[in-house]
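Notes follow once the structure below has been shown.
All protein chains of the complex are present and in place, except for one that has been dropped.
Take a look at subunit A:
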Amino acid sequence: MSIPATIGDFSVLPVSIPPLPSFPRKVVHHLYVRRSTPKIPTETDARSLFVTNVPVDSTEAHLRSLVTSLVGSGRFESATFEDERKDANNPSPVAAAQPASAAILLRVHGRKRKREEEEEERDKETLARIPSAWTRPLRRSGGTAVVLLADEKSVEQVLKAIAKAHKTRKYPTWGLAGGSAGGKAPPVPPLGSAWLRAHNRLSYPDRAALQASVDAFSALFADREREAAEIAKRLRNEPDEDGFVTVTRGARAAPASQSEAEEARRKMLEKERKRKEELANFYRFQLRERRKEEQAELLKRFADDRKKLDAMRSKKGKFVPET
């Protein structure tokens, strides 16, 4: 069966997968490619390609080699995978660790930092990240990626090359062939047993490094917390330009912790319960109501049993003695 050249507004890019000893078959994997048109346009859209159904073991190097084999070297700039883009939404664990209210305060009222300060901060945040335990991530099956090319012309060329590949039936090969990565880029870590071993090795990071990372995190976290508290304190008595005073948490000398509040609430409920208990069975109507309830309960149980029985009856074999 011939492979269609397009599907919807996507061009189909068949990639031949070299056989492996464990699965010695020639397989064709289909990537679907089109110009990138995200909902929120960015400045690089014009020279980007949107690729979907990327193989799970894709890396930037893989896509680079693919583009190279289609239109030659020097056109490929970078590739961003689906999961990496999601990561971009929550930039640092420290920020995510802040309570929402503090985060808002910091964003709105925090003082503007200078660039070098910001860079320093970013370095610290990078340090505060827990190192990954895998040398190489696996992509989502059927996932997407955005490939950034050198210029708009390259996009055109790639799409043309795909169309040509269909005609000549010469599909590019998946892998890191040709060393066209330029030698400078770090080699792609292998999968298989080496990958699993490296995982185990990375699962046990150097203790000092881990300690440093945790320390960096704690320091940053404490800083942010303090800063947020200061802003909150400042705002407490300070009307803004419209004359409103922002309501902030922590008006008391020591901020009320939520657990304390819960404790107080529990105590109150306990008190209430005790009071009620003392008056139970005190009035005649209470006795009467209780008895009524019990009867209703009994009747309800009876009805429930009936219902259960009906349910059992509807299923076969519940009333057949086993033989």
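We take it that contacts are C-beta pairs under 8 Å (C-beta built on N, C-alpha and C of every residue); 3 or more make two chains touch, one makes a residue touch a chain; residues count from 1.
As a convention for this text, contacts and distances are computed from a predicted model.
K.L.:
From the names "Exosome complex protein RPR4", "LSM complex subunit LSM5", "E3 ubiquitin-protein ligase RMA" or "U3 small nucleolar RNA-associated protein 22", which one matches the UniProt record for the unseen chain?
P.N.:
"U3 small nucleolar RNA-associated protein 22"
K.L.:
Which one touches the absent chain: A:A46, A:I104, A:A280 or A:L298?
P.N.:
Among A:A46, A:I104, A:A280 or A:L298, only A:L298 touches the chain that is not shown.
K.L.:
List the residues of subunit A that touch the chain left out of this view.
P.N.:
1, 3-4, 7-8, 10, 12, 17, 20, 22-23, 25, 27-30, 32, 52-53, 55-57, 93, 96-99, 130-131, 133, 135, 138, 140-142, 144, 189-207, 210-211, 214, 217-218, 221, 257-259, 262, 288, 292, 295-296, 298-299, 301-302, 304-306, 308-309, 311-313, 315, 318-323
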